Each structure stands twice: as C-alpha cells, then as structure tokens.
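Could you have a look at this structure, given as structure tokens, before my questions?
All protein chains but one are shown at their positions in the complex.
Our next item is chain A:
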Amino acid sequence: MSEFVQYLVNGLTIGAFLALIALGYSMIYGVVRLINFAHGDVFMIGAFAGFGTLTALGATGGMALPAILAAVVVGALTTGVVGTGIARAAYVPLLSSPRLALLIAAIGVSLALEEGVKVLTDARFKSYPHALDGGRILSGAVHVTWGQLVLVVLSVALMAALWLFVTRTVTGTAMRALAMDRDAARLQGINVERLILTTFFIGSLLAGAAGVMYGLYYVQISFGMGFLIGLRAFTAAVLGGIGNLPGTMAAGVCIGLVQSFSAGYVSSRWTDVIIFGLLIAVLALRPTGLFGERVVERA
C-alpha cells in the first residue's frame, strides 16, 4: 500500500511538469494547427536558462525560494522570447504553405536548438544547485519532500493563471476566436499574426518554467533532455484532446501517473512502450482525446 502511495506522489509530481509542457503543444496546435516539435527543446532551453540564473545568483543548498522564483521567471521569459523568435522566423512565413512545410520546419528547429545547445555546453551534463533538497513533509513509509510540494503548487498556479488569462481577458478571448476560425477572426479585426506570436510566447513561457522546475527537481540537465519528455507531453496533449486546455492538464497528470505506475509495477523499460501504445490506442479509438470534443474550448 505504501508503495502505491509513493508511486502516486511521484506520478503527480511528474504529471505537473508534463501538464505544463503539454499546454504549449495544445495552445499552439489550437491556433496554428501545428504540432510544434521544437517545443521539447524550448523546454530544454528553459532548463539551461534557469541553470544560468541560479549559477549567477550563487544559489546553493537550502530553500532559497527567492532564487528559485527568479530562476523560474528568467527561464520562462527566456523561452517566451525564444519561442516567439522561432515562430516569427520559422513558422509565420510558412503560415499559408501546406501543413507539411510547417511540420518539417518544426523538426528542423528542434534539431537546430538541440545541436546548438550541445555545442554551447560541450555536450556535458550540467547539475543544478541543490536548492530544493531541504526537508521532507512526510517520511517513513511514504516520502514527500517540500521540493515536490513547491513544484506542484507552482505548476497549479501557472495553470490557473493561464486559465484566467484565456477566459477573462480580451487577448484570451481573441485567442479562442482564432482557434475556432482564423479567417472569421481576421474579419473581426483581430491581428492574427500578432496573436499567433502571443500564443507562442505564452506556450513557450510555460515550457520554460517547466524546464527550470525539472532542473530543480532532477538536478541533472542535458541538451538531449527535451526529446523524450516532449514526446510524452505531446502524448498528453493528444490524450487530453489537443486544443482542449483543461483536458490537456488532466491528461498531463495521467501520463505522469502512467509513467510512475508502469515503472513501479511493470518495469521502467516498459514505460515508453506503454505510454506510446496508449497514444496509438487513443488516436485509433478516440482521436478527439479522452476528455471530450475539441470544439469550443480550444485556445
């Protein structure tokens, strides 16, 4: 029983990161109809930007909460800018081209980012300062650390902020309009190009924040870390009904749980088989995702 609870706690923590990254896939798909394969690498760049910030601040052990928040903010803003730049340089010029051109551009951007960071970091693993190592909330049969709680709370706060932004602001409403029909939105006087860039900014921002949180939690980061986690987040986005934000959040947490339970009860080498098997099953049986239709609520 204690094992089960432990897997549950671990799964929820991973799920919190995955949900944040998956939201980016979902939002960008919503407005541009593009699976942004560079999204995992944007996440990776966030982790490196946060690493740079923490190194510059000289943050080491203990719960240096201001330093952690500063790293999350800098990491998120960096990827926001990077993501917008990518969209401006590689995707916006291709908006009226066939979908395939966009997809191939995304793969190219992904490889360019990965190889770029590889060259800049000598292909070496970097280790975050152990800023979240202090203290456990629960110890004994089940372990929960303060670090885990901080990360989950941060994720939930970011998701809530996104939800408020999408539902309560003019820009958010315009985004939803754009997701429903690009041409109709343009006719209503919406600056489509600028709004697409805004969407990339926000989606990348969330991925960057997740990158820093990942770095704080696992400590070890490398240029290749975005690929697998990006694919898993993509799976979560599909599972949640790509474009459907609440569905994506829920599915992110589900994938985190699947990862944790499959590694615990089956074997860690089966985790990817199970997750991607699930992706195929969902695409085959319920292409709109497990969480309902993607009609109105996509942003």
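The working rule: a residue touches a chain if its C-beta (ideal position, glycine included) is under 8 Å from a C-beta of that chain, and two chains touch if they have at least 3 such contacts; residues count from 1.
Convention: contacts and distances are computed from a predicted model.
Trainee: If you look up the hidden chain in UniProt, what protein name do you find among "Molybdopterin synthase sulfur carrier subunit", "Aminomethyltransferase", "Urea carboxylase" or "Branched-chain amino acid transport system substrate-binding protein"?
Mentor: "Branched-chain amino acid transport system substrate-binding protein"
Trainee: Among A:73, A:156 or A:263, choose the residue that contacts the chain missing from this document, as touch is defined above.
Mentor: Of all options in A:73, A:156 or A:263, contact with the hidden chain holds for A:263.
Trainee: Can you tell me which of A:14, A:86 or A:245 touches the chain that was removed from the display?
Mentor: A:14
Trainee: Residue by residue, what part of chain A touches the chain that was omitted?
Mentor: Contacting residues on chain A, toward the hidden partner: 3, 6-7, 10, 14, 61, 118, 122-125, 127, 130, 133, 136, 139-140, 143, 145, 214, 218-220, 222, 224-225, 228-229, 259-261, 263-265, 267-269, 271-272.
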